[in-house]
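Single-structure report; data block below.
The other protein chains are all here in position, but one chain of the complex has been omitted.
And then chain A:
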């Protein structure tokens, strides 16, 4: 960079050179690619600082939302540790409680009831399938499983790749009196790669546990890896099978 330093480059870029000096600078730049490159670097650095230095309230708000969702969808180590600690305590307390209940009541367990869950839907505005999903969720959450199944049927007719509809149709299905379609849906969900994969395996286990088909239940539990969200409850169910 013949004869010019970074401060000269900055003075040129910021329009602080007089016309003669600026013309000389431009003439040199024509001959000196390193000077031209340095000018590009300066403009880039300045533009990036101007974008990223001012506080961004929107970004801060987004980061808070991301943090919230992160704890819902990922088991981070600190969370796992605290949950495990809690579970050990809770398991001890539950063991005592179960012992008391076993003595007092019939040992018949209602796994479907124990592990009943709610259907969560995040609406994607406007589209007809989303409306159907929301209505299905409402029915599902009021335990109107047969009606939920029929709405989810309609969803899947429009969009057969909707993993959420398939999983919940399966889940609702095993709560009805004719669970065959539900089992098929959950098996199909498990065979896929959606986020519902291991939850599907878990509810297949619950279904078989309910029917006292302990081997089938155990085999579905064993398909759930330790890192899956359903792992802890699957292990609890496994203990209950014994």
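Everything that follows uses one rule, which is that a residue touches a chain if its C-beta (ideal position, glycine included) is under 8 Å from a C-beta of that chain, and two chains touch if they have at least 3 such contacts; residues count from 1.
One rule holds for everything that comes next: contacts and distances are computed from a predicted model.
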{"item": "Listed names \"Fnr-inducible formate dehydrogenase FeS subunit FdhB\", \"Aspartate carbamoyltransferase\", \"ATP-binding cassette domain-containing protein\" or \"RNA polymerase sigma factor, sigma-70 family\", with the criterion being the UniProt name of the chain not displayed", "value": "\"RNA polymerase sigma factor, sigma-70 family\""}
{"item": "Full-complex contact with the absent chain, from A:46, A:211 or A:239", "value": "A:46"}
{"item": "Options A:31, A:58 or A:177, residue touching the unrepresented chain", "value": "A:58"}
{"item": "On chain A, residues whose C-beta touches the chain left out of the figure", "value": "5-7, 9-11, 14, 38, 41-42, 44-46, 48-54, 56, 58-59, 61-63, 65-67, 69-70, 72-77, 80, 120, 122-124, 164, 193-195, 197, 227"}
